[in-house]
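Have a look at the structure below before the remarks.
Removed: one protein chain of the complex. Kept in place: all other protein chains.
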Amino acid sequence: CSLFRPNTQESEQALYDAANRQLESRKYTLAIDTLERLEGRFPFGRYAQQLQLDLMYARYMSGDYAQALLDADRFTRLNPDHPTVDYAWYLKGMSYYKLYERNSGLTGTGDLAQRSQEEGENAFNALRTFVTRFPQSTYRAEALDTMILLKDALARHELIVADYYMRRDAWIAAAERAQVVRQHYPGVSAQGDALVVLIESYKAMGLEEERQVALEQLKADYPEHPTLASGSYKSPYLQQDRWWLKILTLGWFS
Amino acid sequence: CALFTPYEPELKQGNFVKEEQLRQLQTGMSTEQVQFLLGTPMLTGESPSDRWIYPIHENEGKYRHIIVEFDNGKVSRITRES
Amino acid sequence: CISGPLKEAPEPLPADVPTKAKLNIDWWHILIPFYTEVPFHRIAPTLTDRGILTASPFGEVVLMSPEGDFIWRRQIADQISAPVAADNRQMAVVTGNGDLQLLDWNGNTLWRTPIAALATEAPVLLEDRIIVQTTDGRISALERNTGRALWVYQDAQPELTITGTARPTVIDNLVVTGLANGKLVALNLNDGSPAWEYRIARAQGKTDVSRLVDVDASVSVVDGMILAAGYQGDMLVIEAASGRVLASKPLSTYRAIVPGEQYWYAVNDKSRVLALDPNTLDPVWTQDQFTYRRLSKVVPWKDALAVSDAQGYVHLLDAETGDWLVSREIDWTGVNTAPMVMGDYLLQQGNSSRIKRLSFERRAN
Partner (left out) sequence: EPFELSAITINGLQRVSLGSVLRALPIQEGDRVDSDNADEWLRSVYSTGYFSDVRVLRDGDELIFELTERPSIDSVEFSGNKTIPTETLERVLNNVGLAEGEIYSQSLLEGIELELERQYAMQGRYNATVEPEITPLSLNRVKVELDINEGPVATIDHIEITGNEVFTDDELLDTLRLRESSSRYVFQWIARRNRFGQAQLTGDLSRLEDYYLDRGYLDFRLESHQVSIADNKSDITLIFNVFEGEPYHVSGIQLTGDLVDLDEELNGLVDVESGDLYSRVAISNISSAITDALGARGYAFADVQTQLDPDREARTVDVTLSVNPGKPVYVNRIEIRGNSETNDEVIRRELRQLERALVINRNIRLSKGRLERLGYFKRVDIRTQRVEGRDDLVDLIVVVDEATQREISGSIGYSDVSGFFTEAKMQQKNFQGKGYDFSASVTVNSTEQNYNLSFEDPYFTVNGVSRGIDLYYRRTDFSQATFSKYATNTAGGRLTLGYPISENQRLNYALGYSQDELFLSDSAPQEMTDFKDANGDDYEIIDARVTWNYNTLNGTFKATRGRQMSLSTEVATPLGDLTYYRLTGNAEQYFPVNDDYSFRLHTDLGYGGGYGDADTLPFYKNFYAGGVRSVRGFRYGSLGPLSTPSVDENGDDLTDPSPIGGNIKVLYGAELLVPMPFVKDQSSFRASLFLDGGNVFTDQCRTDNETCQEGIDFAEMRYAAGVDVTWITPLAPLSFSYAWPLNAQDGDLEKNFAFTIGLSY
């Protein structure tokens, strides 16, 4: 019943063109099958490296980020100086980013900065290597946008943890988390908030000199920060919740 | 009253420095000597290169700081703030 | 999960056991009161001019008359791990706790010395010393009247060995024995220095089991020739005086080669009985009715051959042709020692320390 056997004379070219058509028409799972057949039959053909790139792209687009990540990583190892190896680096970074994005839960409402940052850091580092190693790559712009997004989420994570530590009177831990934001994530919108955390921490620890330095910096770099809205600096946070008031009023006031 | 105050685990934070280590600290010491004697300062502060802050958390929110200031690599001033 | 079948599983005896001879049990005793898990299975009787001397694994030494009446019984230790060695002066016992005791004939202990390992074969009593081989691969010589160690020979032991050791044989002033690492060694009796040694088997293969090369069979001596063989190795015929190898032939066995009137009898590791032509070492006949039943060494008995097996049976074969004459179950818990010829009778001790005297007569058909 050779009727059902795939027609073996399909030439390498025909298979590759079929795969391209499927990719264009966004039928990614179909494209994956064709590319895998192409790889099986012509592992060293003309398109040996090219089909690997298409395969990882198809897997990425079909949501199989973990496999796309593995393919991209192996490609950068085996073909370090392939002309379009920059795409593999780029795809590795983006796959990590997509895995990080999954942390926002099924409904996508979860805040990335609240969840595990491991994939986020991997994504940021992979993209940074890509950007520094391939300055003229065509994907540079997309990578930079994603990096900004990542940097913002990672910085916000630091401040969320700092906020918790402030509510627990762990002022040293809160101050250090804010320092991480100032050193590792320059130019992020959260810089101002980091300074406010430092001001509050120094005040609580009685380090007046440090507090002044941080306040000057806030006024100089972020004059429009909400805490300065009323002309002079006003500590933004409620004194952390007075637990007995919260219990008596069953949560209305805290 | 006891029945309605929740148990607060008394969690330590900041540096742990012993009196006799403090006695050995004097001006003129190099940064390596201070690092070996007191360990790593837990608070980075605003000018970490020449002003090391060792925050010591007594209890109930009271802090006692040891601040070591350096002048081109040598300890110039030691202040104890309570 | 079930594991694979034992490759060398013994088949049960066929129903129609031949009756070319009649094997009857004259008398039998059981030395331990009830069947319990017996730690040592290699205890066999020793013939002495005062009677049959044997022991139970739980430390009782027993002297019996050839007709099976007890002459005396004495509890010597908690456990006894090997047959009792005796000569006209004293007797020597090795215990399960790693001691060697020398006793006089009415059972009083003369001295007791630790040998720091287990002995599964009887010590060898000599004029002024006692030779004992232990499971850790050592051969020690102890001074006869004090038990002080004179010399100890130790060779490297492989990780995994076959349970049990060879029993040293003393020829002129050479102690000849097999080791667990596949060597046959001859030591000078006075100082234990090696006179000569031969490699009977060389360990190859990948698993510990396939690399087993123990020479656990004691050597036999006939007309000044030493017959030795080991597992997965060669059979060697060595001239006792010179130590020269006269002949060798591949033969893998756990048991000693026993010279008979006409042939030399061997049991290979698949438990096939072979009658070897002494000149060519080629098998004249083979008897493979008892394959994989883990036979003991072959013991010529009158005009027949007696052999026991691990299932607890004693079989008789015709010495001339190897035909299977008769089989009989001696100890359902199993037998790990060879039968012992006592004149017209045969003594067989089983794992549960049952000791039986057998006699047989041919059927005229």
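For the reader, a short list of remarks on this structure follows.
For clarity, chains are labelled A, B and C in written order, and residue numbers in each chain start from 1.
Note that in this section a contact is a pair of C-beta atoms (placed from the backbone, for glycine too) under 8 Å apart; a residue touches a chain by one contact, two chains touch by 3 or more.
Because the structure is a prediction, the values reported are computed rather than measured.
Of the chains on view, those touched by the hidden chain across the whole complex are A, B, C. In the complete complex, the residue from C:G51, C:P83 or C:G96 that touches the missing chain is C:G96. Across C:T163, C:S242, C:T286 or C:T321, the residue that sits in touch with the chain not pictured is C:T163.
Touch with the hidden chain on the side of chain B covers residues 3-9, 11-16, 18, 39-40, 42-43. Residue-level contact of chain A with the missing chain is found at 43-44, 48-49, 78-82, 102-103, 105, 109-111, 114-118, 157, 160-161, 164-165, 167-168, 170, 172-173, 176-177, 180, 240-241, 243, 246-247, 250-251, 254.
Of the residues in chain C, those that touch the hidden partner chain are 1, 3-8, 37, 39, 81, 96-98, 114, 116-118, 135-136, 157, 159-164, 206-209, 212, 231, 254, 269, 294, 310.
Here is the rule we go by: only the chains that are shown with their structure count from here on.
Between the Cα centres of chain A and chain B there is a gap of 36 Å. Chain B and chain C have centres, each the mean of its CA atoms, that are 81 Å apart. In the complex of the two chains, the chain B residues touching chain A come out as 4, 6, 11, 13-14, 42-47, 53, 55, 57, 61, 63, 65, 81.
Partner chain B is touched in their complex by these residues of chain A: 168-173, 175-176, 179, 204-207, 209-210, 213-214, 243-244, 247.
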